[in-house]
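Contents: one structure, followed by commentary.
All protein chains of the complex are present and in place, except for one that has been dropped.
Take a look at chain A:
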Amino acid sequence: MSDTTIETATATAPARRRAGMPLAIILALGWIGLVLFVALAADWINPYAFTAMDLRNRLAAPVFMGGSWSHPLGTDELGRDVLSRLIVSIRMSLLIAFGATLISAALGVALGFLAAHFRGLAEQAVMALVDFQAAMPFLILALAVLAFFGNSLALFICLLGLNGWERYARIARGLAISAGAQGYAAAVQQLGASPWRVYGRHVLPNIASTLIVSMTLAFPEIILLESGLSFLGLGVQPPGTSLGNMVGYGREYLTRAPWILLAPSVVIVLTTLAVSMLGDWLRDRLDPTLR
């Protein structure tokens, strides 16, 4: 008797949750899925090579502005297909933004936990690094690193990952210390758990909601930072392309050919919006007390 009630309880629970998923989240998930698909399948769905020039069709208008279907989103000043460039840019920008966000979150959380666990000297060292990072203009750091080590994609992603780690470190340290004071972390430690278990299984899931929100806030920032650096000639260099890079170079043709700038801008706005909404929803979903 009691067994059947347990079974029905567990069977109905997921259905209730799925029914509660709002339309906006479905749209956001759909958009992110589409963008990820485009990024992964870029080589197969590209109508043209992204560097291929069509000099007779320079600055051709997109379909919705009276252009032809041979270049659905128009072409730029060198006659390169905007759609093809957009597809390759999405791949590049997503790689940079996801990579950098994950690197900075992992670095920040690891250092924050180190500080919270060992306290004393280790904590002071980490906090001094945090203050240093917060006080240092990131552009100067980026210029110095790229000037000394040259520019490569891996280095660029790592560099952007260095931007903003101090926020995660502060959050992770503060929340880990308060978790210890709240009792559940201390209680698990008292059970004989190793620090790996305490932080990995208890503290991290408990503070994940705050970290996820902070990551969704950092994600658009990194896309914009990448475009800024690319514009300064520090980021993705021509002939390579990224969303920020396209916006930067399309700026000069803003009045004559706004579609060059419009397409990547729309993608940036929609992607960051979708990531933010998804993060917010995920935070609520991951918290069993709010269900």
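Simple rule for what comes next: a residue touches a chain if its C-beta (ideal position, glycine included) is under 8 Å from a C-beta of that chain, and two chains touch if they have at least 3 such contacts; residues count from 1.
Assume contacts and distances are computed from a predicted model.
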| item | value |
| --- | --- |
| Undisplayed chain, where the name is taken from the UniProt record, one of "Carbon-monoxide dehydrogenase medium subunit", "Oxidase", "3-oxoacyl-ACP synthase" or "ABC transporter ATP-binding protein" | "ABC transporter ATP-binding protein" |
| Selected from A:G66, A:G120, A:P239 or A:P288 as touching the chain missing from the view | A:P288 |
| Residue touching the undisplayed chain, where the options are A:L27, A:A193, A:V213 or A:L273 | A:A193 |
| For chain A, residues in touch with the removed chain | 2, 5-6, 9-10, 182-184, 187-188, 190-194, 197, 202, 205-206, 287-289 |
